[in-house]
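Every protein chain except one is present and positioned as in the full complex.
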Amino acid sequence: MQATALGARLQRPALHRLGTFIYLRPWLVLALLLGPPLLWMVVIYLGSLASLVVQSFYFLDPFTGQVIRKLTLSTYADLLTPANLEIFQRTALMAAAVSIAAAILAFPWAYYMARYASRRAKAALYLAVLLPLWSSYLVRVYAWRLILAKEGIVTWFLGALHLEGVLDAVLRLPVIGGPSLSVSFLGMFIVFVYVWLPYMILPIQAALERVPKSLLEASGDLGARPGRTFRHVTLPLALPGVLAGSIFTFSLTLGDFVVPYSLGNSSYFIGQAVLSFTGTAFNIPLAAAFTVVPMVIMGFYLIGARELGAFEAL
Amino acid sequence: MLFLHAPIAVIFLYAFTTDDAIFSFPPPGLTVDWFRVTLNRADVWQALGLSLRVALVATLVAILLGTLAAAAVYRGKFFGREAISFALVLPIALPGIVSGIALRSAIGIINVPFSFWTIVIGHATFCMVVVFNNVLARFRRTGRSQIEASMDLGGNPFQTFRYVVLPAIATALLAGGMLAFALSFDEIVVTTFTAGQQQTLPIWMFSQLTKPRQRPVTNVVAVFVVALTTIPILLANRLTERTVE
Partner (left out) sequence: MTEPPAPAIRLDHVSRSFGEVTAVDNVSLDILDGEFFTLLGPSGSGKTTCLRIIAGFDQPDAGRVLLHGADVTQLPPYEREVNTVFQDYALFPHMEVGANIAYGLMIRSVAKPERVRRVAEMLDLVRMPGLESRRPSQLSGGQRQRVALARALILHPRVLLLDEPLGALDLKLRQQMQVELKAIQQQVGITFIYVTHDQEEALTMSDRVAVFNVGRVIQIGSPAELYEHPASPFVAGFVGVSNLISGELAQRITGSAETFSVRPEKISLQAVEQPSPDGHVSVKGSVRDVVYLGVHTRYLIELEGGGDLTVVEQNRDTTSMDVMSARGRQVRLVWDPKHNRRVSDGGGAALDPAG
């Protein structure tokens, strides 16, 4: 019996025997599956991140324009000039403002999707949110530039309503104003909220979907009025979704340079600064040090979000 | 809803305007002339070609690696299983500029020249997670017993993959692949740092934002980009929807 079983095994084709060889060694299966993607992520991605950190400790010789490959802190000293600190502050403020605004706008939408929409409507709404999330980011920014331009739709629309005065008044405001909506912080803010809104809607919706209907009914049964149920049951349960969404909105705003370039004025944001250091100044160490800052900010943000359970909502 | 989708309609409208410099609204007149002009622009064709090739290769790499990673995570508990999902999501969770400058600095340190492949590597890295998520979700829904049933009936690991696993995840692969394609075709932030002097279509568009040569051509290209990214996403959505039912 044993002999025939073995004999049959030896006669099988080589591929079959190779399959069996691998199958009977679970660690080998795991190594073959995990090896390539792990190698890619570790070597290419994490390796790059490491090189970024290393690079930030190099410095640029101001006379020759060559990168000196010695570890110093001088690049970080360059980083902490008042002008640069202002850039960090400006970017972080914008990111925070955008995240909050996106959360406020996204919540009702997500709530409607999760609670009231029929199956069909939900699928349609889902797609409506999904599309802008995946596609044509640059085109969307570009479209807003046209919309907000001096001669664009907003001006025309307000003109038609005889409200030009309001727009002018808003644009005359310090800090957020500017020569036109397409060259102002206000315009930037609107566009940021617009392009990142889907990233906020989906996690909130996912979190709300996970709140079982029976839980809300239970709260109602126990005598809570709808407002209380919302505040004490729905909101805390949706919070991980909001946090997960804010990871995206915050992070994306921190690192973006397209919107500031298209709609900003001469006050730089982190993304622009990094781009200009690599592009024109060729000061890669300084650019690297510049990005270490949002990396650290995001690192803390991610750890905090993880503590609060945002990862389940991703 | 309007807020999310109206801007795209504006681009469509402007692609037909007769205005060629300042884009006043409403447009003074409509024409299809700009489509003809765009078709004759060699730089547009070149950028489009590069974008398509990059997206295609990056998608293939992402499909291969993302699927392997999904299979590994699905298959068993091992040390650091959570870390894999975390590492894969990093490239899209971290600011794009971080990934971009990181790759740029690695390219600088090991001194490789910018090329088609530097762009592809960057794109494949952030596309992987899309395929990974899609395929992992499918694996979880399919369950283990179909694989066991195939082996039980005599299918060796390769036959089981060919006749059972592949058909089960085919639509997930396709859906993930299309999302990855759209993501890659549209990407600008990371590409800016890994492309050197080459221009993908988004980079070409970005350069037109700051130094426009013929603005209406940009509009036409924008319409084209919208189409090329929207269609695969719609298809991917259909694919995943149908298999859920």
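Note that the chains take the letters A and B in the order they are written out, and that residue 1 is the start of every chain.
Rule of thumb we're sticking to: a residue touches a chain if its C-beta (ideal position, glycine included) is under 8 Å from a C-beta of that chain, and two chains touch if they have at least 3 such contacts.
Fair warning: this is a prediction, and the values are worked out from it, not measured in the lab.
Only one of the listed residues, B:A62, B:A87, B:V164 or B:L239, touches the absent chain: B:V164.
Residues of subunit A that touch the chain left out of the display are 1-2, 4-5, 8-9, 20, 23-24. Listed here are the subunit B residues that touch the chain not shown: 143, 145-146, 148-156, 159-160, 163-164, 167-168.
Please note the rule applied: only the chains that are shown with their structure count from here on.
Distance between subunit A and subunit B, defined via averaged C-alpha coordinates, is recorded as 16 Å. Contact residues on subunit B toward subunit A in their complex (touch as defined above): 1, 3-5, 7-8, 10-11, 14, 22-26, 64-66, 68-69, 71-72, 75-76, 78, 84, 87-91, 93-99, 101-106, 108-109, 121, 124-125, 128, 156-158, 179, 182-183, 186, 188-189, 192-193, 202, 205-206, 209-210, 218, 222, 225-226, 229-230, 233-234, 237, 241.
Contact residues on subunit A toward subunit B in their complex (touch as defined above): 15-16, 19-20, 22-23, 26, 29-30, 33-38, 40-42, 44-49, 51-52, 54-55, 67, 123, 127-132, 134-140, 142-147, 149, 151-153, 155-156, 194, 197-198, 247-248, 251-252, 254-258, 261-262, 270-271, 274-275, 278, 284, 287-288, 290-291, 294-295, 298, 302, 314.
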